[in-house]
Each structure stands twice: as C-alpha cells, then as structure tokens.
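Take a look at the structure set out below.
For this view, one protein chain was removed and the others were kept in their places.
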Amino acid sequence: MKDIDPKTSQVNSIEKSRTEHEQWLHMYRQMLKIRKFEENVNQLYTTAKMPGLSHLSIGQEAVAVGVCESLRSDDYITSTHRGHGHCLAKGAKTNLMFAELLGKASGYCSGKGGSMHIADQENGNLGANAIVGGSAGIATGAALSAKMRGTDQVAVCFFGDGALGQGIIYEVMNMSSLWKLPVIYVCENNLYTEYTHYTETTAGNIIGRAKAFHVHAEEIDGQDIRKVFSTTRKLVEKARSGDGPSFLLCKTYRYYGHHVGDINRTYYRSKEEENEWKINRDPLKIFANWMINDQLIDAPGLEQIESDVQSEMEDSVQFALDAPYPDLNEVDKHVYA
Amino acid sequence: MKDIDPKTSQVNSIEKSRTEHEQWLHMYRQMLKIRKFEENVNQLYTTAKMPGLSHLSIGQEAVAVGVCESLRSDDYITSTHRGHGHCLAKGAKTNLMFAELLGKASGYCSGKGGSMHIADQENGNLGANAIVGGSAGIATGAALSAKMRGTDQVAVCFFGDGALGQGIIYEVMNMSSLWKLPVIYVCENNLYTEYTHYTETTAGNIIGRAKAFHVHAEEIDGQDIRKVFSTTRKLVEKARSGDGPSFLLCKTYRYYGHHVGDINRTYYRSKEEENEWKINRDPLKIFANWMINDQLIDAPGLEQIESDVQSEMEDSVQFALDAPYPDLNEVDKHVYA
Amino acid sequence: MSMLEMTEREITFSQAINEALAEEMRRDESVFIIGEDVAEAGTPFKVLSGLVEEFGTERVIDSPISESGFTGIGVGAAMTGMRPVVDIMFGDFMTIIMDQIANQAAKIHYMSGGKLKVPMVVRTNLGASRRSAAQHSQSLHVWLSHIPGLKVILPSTPYDAKGLMKTAIRDDNPVVFFEDKMMFQDKGKVPEGDYTIPFGVADIKKEGTDITLIGTSSMVQVALEAADHLAQIGISAEVIDPRTILPLDKKTLIDSAIKTSRAIVIDEGYASYGVTAEIASIIADGAFYHLETPVKRIGAMDVPIPFSPVLEDLTIPSSKMVVNMAKTLCGRS
Partner (left out) sequence: MSMLEMTEREITFSQAINEALAEEMRRDESVFIIGEDVAEAGTPFKVLSGLVEEFGTERVIDSPISESGFTGIGVGAAMTGMRPVVDIMFGDFMTIIMDQIANQAAKIHYMSGGKLKVPMVVRTNLGASRRSAAQHSQSLHVWLSHIPGLKVILPSTPYDAKGLMKTAIRDDNPVVFFEDKMMFQDKGKVPEGDYTIPFGVADIKKEGTDITLIGTSSMVQVALEAADHLAQIGISAEVIDPRTILPLDKKTLIDSAIKTSRAIVIDEGYASYGVTAEIASIIADGAFYHLETPVKRIGAMDVPIPFSPVLEDLTIPSSKMVVNMAKTLCGRS
C-alpha cells in the first residue's frame, strides 16, 4: 500500500500497475478472510463453543476492507458491535481475534472485551463499541489529537444506520467541521437497525445531515470495493491534507441475523430480499468477477486464495480453542492503569 | 385572537380589520410588558432584592410575542433559561411571575422553580428549562400526546442558538418528522451562547440541519413582529392540520448580558454592535413606527400604553415584594405527586 | 399474598410483565409503549410479543435508536395527559437518558410547585452473566435511587412483576422499573386479572431467626438458595425482598435485623457506593443496639464486567459467597 503514490486519488489512474495488482489480490483475500472468519464464528456459536452472542458482518466486507486499505497502519479506526470485519481489515490476526471471542487469555484484550469490545491498538483500532454511536466522540477526539500532535494521522469512525439516531453523531460532526479535523464518518447502511427497516427510523436525507454541518458527504454502493476504495482514498487525502472531515454513506447488507441467534427473520425482512443481495450484490462475487474479467486473476488463483484462507481459519480456530482462559486473578487487574 | 379566521395565514389579508387592529395593539402591549418586566427584574437584581441570577430577553420580545400570539391558550410551549418573555407572551400574569422570581409562595411554582423553571400550566407553558436543549423532548412529546389524544393542539419548543449543540435536538426532529407531529422548533439566534459568538460554535447551515430531517424550515428577521407572526401562523396551521413539524430560525439579539451579572461584555462583543441593534433593530421601535405610519396608533396612544404597563409593573413588583415566602414545611412537599 | 393462593396458574416473569402491560393498556387508553424494536420484534427478549398485534403501532411505537430523545418525548407526553412506558433495551443505557430522567422527569413536579406531573414508567433491565461484557451487563439502579422524585422498582418474582408493573403504570410519578435479564424465563404463580402491589412494602420471602438476608431482584433467589444451604447446617435465615428500593421499607428491614441480630445485604450493582451501602447503613443505624455482628454487603465486584466467562462468574454475587459470609457471622466458619 505504501508504494502507491498518495497523491493519486483515483483508482483508474493506478490500475494495472504491479503493486496495484498485488493490492487487489490482498484486498480480495482480506474480504474472504472476514467472510470465513465469521462463518466460523457462527459455527462456534451454534456448536456452543463461543460464549455470548456476536454480530456478523458477512455481506458488508467491501466496506471494511475498502476503507481500511485506504489507511495507514498508524491511522485510527473506531468500530461497532458488528466489528470483526473492521478489526481484521485494519490488520488484526485471526487467531488472536478468535481467542478474544472465546474469552481466552491470548485474545486481543486478554478475553476481557470479547466480540463487542475487541481492540487492536497496534494497528490503530481503538475498539469496537457496544453503545450505538458510542465511538463517534472517540474517533473525533483521535482526529483532534492527531491534529494537535502535528501528525498527519486520520481517524475513521465506523457506524451503522442505526447510529444516526444518536445525537452525539451530530454534536461531533459540528465540532469536526468547525475545527477541520481529519476524521471520516463511515456509515454502513445495511438497511436495518436490529429488526426495523431504516426507513422507519430515519427521516429525510442521510447525507444531507452531514452536509448541513458542512461536512463533505458522499453516498456510494458499499458492495463494490473499487468504489469504496477509490472514494475513501480521496477522503483520506482530503483529511490528511488538513481539508477537514467527511461523511461516507455506504449502502450494504448483512446476510445473517442481527446477531448469531437471530434465525427467523421473515417478520422483518423477506427471503427474497436476502437472496437478491446474496446472489446479485455479493461484494466478493462482484470483486472476483471484475478481477477475472480484467485478468487480474483466474479461477485456480481464486481457489488457491480460498484454500489458503480456509486453512488459516482452521488453524486460528484451533489455536483459540486450545488457548487457556485467563488466570482468575486477572479479574481485578487493569481496572486502573 | 380567536376571532381571526384560522385559515387566513397571511398577515396582509387580515390587515386593517378592527379585530386585527386590536390584536396589533395587544401585541405591542405584550412586548412592552416583557421589556418593562425585565427592566424591573434587572432593577430587583441590582438592588439585591432578587435571589440568584436571571437571564433577560430584552431585545427578543418580537419572537416571544409573535410566536405565542399565533397559538391558542391550550397549545403548548416549552421555554428556556431566558424564558420570561415566553411565559408572559403565553398569557402569564406579571405579579405571579415576579412573585416566582422572588421565591414567594404566591409565585407560579410556589417559589420552588424560580426564573429558570417558571411554568404556567393553565396557559400551556410546560416550563422554562435550565438545561440547554433540555425541553426539546418535552415539546415533541407534548405534540405526540396531542396527536394521540386526537386534539389539534400544537407545541412550540423555544430554544437558543446554543441548543443547536445538543444532540437531542436532532433526535427529536427526526422523530417528529417521521411521525408528523404538530411541533414547531423556534430557534432564537441571538448570536451568542453565553460569551461565545455562534459562528464559533455552529458549523454549516442552521436551517439545513432541520431540512435534512425533512422538517420544514424557514429563517426570518426576529425583530419584525409582523414577520414572526405571519410566519408562525402559517407553521401553526400546518402543524394543526396534520402536516408535521417545522423549524423557525429567528435572528435576534439580547441587549443585556447573558445574565444580569454579565456587565462587562466588551471582551466578547462590541458596544457598537449592541448599539446598532438597540438603535436600528429594536423590535418595539420597528413595530411602533409601523403602527404610526399605518395610523393604527398615534404618539399619545403609545404613551398611554407605556404608562398603563408601567403602573401594572409597579403594582406587580409591589405585590411580589409584599408576598410571603413559602411555609418552611413546603420544602418536602411536591417531591411526589 | 392471599392472591397467590387463589391461583394455580404458572407463567414466566416475561409473561407476567406482558400481561400487566396488556391489561393496563386495555384498561387505560392513555397508556402506550415507546422504544426500540418494541413492536413486531417485541424487544430482543421478546417480553412484549403480541402487544403490537392487539394495540397497533400507534400505541406500541418503534423508535429510532434515540434513547435520550424518546425518553424526553415520554416526559412531554406524560405531562400532557398520556401514560408512556418508555422501553430502554439495556439498563446500561441509563447513561444516555440520565438528563431526561434525573434532571427533567424527576424534578418537574417539584419545580412547578406541584402543578405539572410526569406519570411515566421507564422499563429496563439489569444483571450480568450473559457474557455480554462491560457495556451490556451492568446494574445501575442505584443512580436512579439517589434522585428524589423517582421511584425505583426491582421485582424478583413473576407475581411481584405483574403487580408492581400495574402499580407503576398507575403511579403519577416517574418510575424506573428494572427487570433482571436472567429471570425472564423463571416461572411462578400469577393470578389472572387485576391486582396491584404497593410500593414501599418489603416482602418477607422466608422467615428465619438467626440472620437476615436482604436480596434485591435476582439476588432474592441467591439469598433463598443460601438460606436453603444454611438450613441444612442449622442456621435459620430470614430472606427479605424490599421489592422497591425507592421508596424503601426501612422498618421491615430494621425489624428483621433486630430480631435476628445479623444481616447481609445482597444486590447485583457494584458494591462500592451501591444499593448495599444504603441498606446496610440504615440497618446498622436502626438496629445498632441489637446487632451481634457488623452488617455485611455483597455486590458485584468493582470491576468493569469482563467478557470471559471464567472471569465474569467471579464478579457476580453467588449463594456460596452468602453462605460463607453467613457462616462466619454466625460463628460457624
């Protein structure tokens, strides 16, 4: 990633270079890792090997990867209850992620955070958050901090369409706009807030809300990673160069339930709708088709990635299953720094 | 007021009728009462007869009166820390208001609320509020209630430009828009939030914020009561007829300090600016000039109003000064209904 | 408790709440529910299932994820003739509505000199052990209990849940109603039809003579389990459930401690500056001249609730902890 000229903000102009080729493959691999990671999470849940619940982002992989691949590893992200994708895309290791989800000592947060609080400071992931909208202030504060410390770091705040209901989002957009902070608000509109369609809870015009605060705003197809990547790169450039915050609305879809236990979904959305997205708007398929068409990869190449990822996941799951739980005397450590 | 055809939403079409004539005079009187009331409040403060502080709305009279005169007495308002004008304009008696401000038993809230919590349920004033933005939910809830109870009551939420910083404003605008509630958000932009100019705390476009939630929004000169009145009547009609919420931004100015003790203001605003508003944009002067030009009143008529109001205030102040404090055993009454 | 004998019907805690709401909504048109996913979904815990079918989306209102906003809407609706039940999906989100509940709802009646009132119920939950980690497992009810003008209700059985919810809805004050997430499937005898349980009246769940165990919410069950164990070794424990902690039935608590001369208070909120502190200090004062041993407190461990099951389990009060402490107090350890 670092090889790409940061001034080049359009995908077209960098297409087909060798580096770029590798990057596309890397991005595909990252997306597939998210998918396989979460399929395994679901499996761990249904086989009663994972404590608690967890929220799968399968179907939304292009947003996580497209955005995070536009960032440096010292850039920040804040994430949500549906945060495995963001975490992985920002550079986390799947074995340590699984370990965290199983509450093991070797997990990213020593098992204390779990799925909803996974954080990976080394890669700039300031943490998932179980309060809807709860990380909007944190991301904006990280951006203020970057500005005050004189680095050119950027902060990305991921949140769902549901977080548009939380007033804090508007409070911090106002401030980041006033102070031209390097923060990008990435709204993943997967159409639902738990069990309610977003149109029932969201009046007016989403990106208009950001624009009213003079926050630059764009709306894109979140299933097309090329679009996500090229747009985010542009917004990151803008933020890094001191040109202030932006808001990126990505239309996307979660294939699974709100959480792993949400199996019967027909009372709030139809099978047809689910299938339409899975079949015709799958971000991995769209990406793979494009790569094959543009001869960036061939079918055996894709299979190779698939089997690599598959075996990484198997190893990672096994690592986590085998890993020990935290020592009991860990329980009251880390209350204070 | 009730005599005016409610379908007539433009001032022009009702101008010069006898009823209307009386109403303009009434509105002038109400504005003058607010001014005189608050001059007396300031006097009570400087002579150490009033406990605590209080926030004067002198300069903003046209908004309070123009809006409240568009309402029925069973319509609701919620008010702010700078709420004497709203209270009076909605129909409260000045003697009971002074009594409340002095903490006397005969005050509107038995002396328990004071300036920042004065409420007058009989006239639909659900109360001033000492939390900036704190009444946005209450006003919206009163509108929901009116809708659920099948009345055609309307609720008005008064708030300052500073309240635009509070996220709850956006939360409730979203809901009132979704549910088409009969509520009008009246933002009195008097240019300052305590000691900071609103442009330093307010990014982007204020009415754009409301519009983004599909809340109908207008921006007007809050010093011209004719404009305030005609616009509000239109918005009230809209709300009453089931056509949903609106947002009314009124540009205005407070002549005094943020509170009665804020005497040296030059570090945050200039004497020139203050004088410009007082001399050239005074709502009472503007109104009086128009009435004289249109021969609705003459100079002796104005003087008569002035002396009437003056003596009402003297009586009211005296009433409040003479009134007894609450019984000490009142202290733990009314904690629970 | 005479009603209890009149019924053999057993329903769950969740059904008891549902029934109370349904009956009150039938009785009084001004009662309505507002919250996230309360309608078709019937909340994540499915406690409200079926209500939207009977009462429609006008009275069972799905809101955006705007707890502060719709709690404020509840306050305004309550002030103007309605009786809202505001549903807050997790008790941890009290953090978000504190202004509307503590600065507005709680104070409006008093600040207006008694002219305005806020007959509103905030329905929410408490309790850990669902492996939901630090932001979805807290028991923050002490915050509300500190605020004059509020009432705070902690039912521990399906019977109490139904009767207390009805009282809450009919009360003219803001009432915060905390249900333990782990009790929703607990069954108990609940009469059909109408009954209410007064606030401020503790319930002696089990009589005893050697030590008083005061438990709140699901900690009543913990106390009862402990009492069973203690009975086996000849210690007779009295178990008291205050049922409402604001108002608090101080007399029943003190009288029991005077009788037994020993007391342990168990509550699932954090131990420090928690509910146990208030109750313990009331007993230590009121029963001072009768106590053989200090009043002891058991609350959640003072740590953000950890995700890992092996750690989380350590943080929650257990009957074993109660038994051990009771044995020590009774000189049996």
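For clarity, chains are labelled A, B and C in written order, and residue numbers in each chain start from 1.
Keep this in mind: contacts are C-beta pairs under 8 Å (C-beta built on N, C-alpha and C of every residue); 3 or more make two chains touch, one makes a residue touch a chain.
None of the values given here were measured: they were computed from a predicted structure.
Q: Considering all chains of the complex, which shown ones does the missing chain contact?
A: Displayed chains contacted by the hidden chain, ordered by label: A, B, C.
Q: Taking the entire complex into account, which one of C:13, C:32, C:70 or C:143 touches the absent chain?
A: C:143
Q: Per the definition of touch given earlier, which of A:38, A:171, A:224 or A:312 contacts the omitted chain?
A: Only one listed residue reaches the unshown chain, and that is A:171.
Q: Out of C:61, C:303 or C:323, point to the residue that touches the absent chain in the complete complex.
A: C:303
Q: With the missing chain put back, one of B:191, B:292 or B:335 would touch it. Which one?
A: B:335
Q: When the complex is taken as a whole, what residues of subunit A touch the one chain not shown?
A: On the side of subunit A, residues 76, 78, 107-113, 117, 119, 121, 126-127, 129, 131, 134-146, 148-149, 155, 167-168, 171-172, 174-175, 178, 333-337 touch the unshown chain.
Q: Going by the touch rule given at the top, which residues of subunit B touch the chain that is not shown?
A: Residue positions of subunit B that touch the missing chain: 51-53, 103-104, 109-117, 129-134, 162-167, 193-196, 200-202, 267-268, 325-326, 328, 330-332, 335.
Q: With the missing chain put back, which residues of subunit C would touch it? List them for me.
A: 92-96, 98-99, 102-103, 106-107, 110-111, 133-135, 140, 142-143, 145-149, 246, 248, 269-270, 272-278, 280-281, 284-286, 288, 291, 293-297, 302-304, 306
Definition applied: only the chains that are shown with their structure count from here on.
Q: From the centre of subunit B, which chain's CA centre is farthest?
A: Most distant chain from subunit B: A.
Q: Report the inter-chain centroid distance for subunit A and subunit C in whole angstrom, where each centroid is the mean of the CA atoms.
A: 38
Q: Centre to centre, by mean C-alpha position, how many angstrom separate subunit A and subunit B?
A: Their C-alpha centroids are separated by 47 Å.
Q: Could you check subunit A for residues that touch two or more other chains and list them?
A: Subunit A, residues with two or more chain partners: 164-167, 200-202.
Q: Enumerate the residues of subunit C that touch no fewer than two other chains.
A: Expected reply: 63-64, 66, 68-69.
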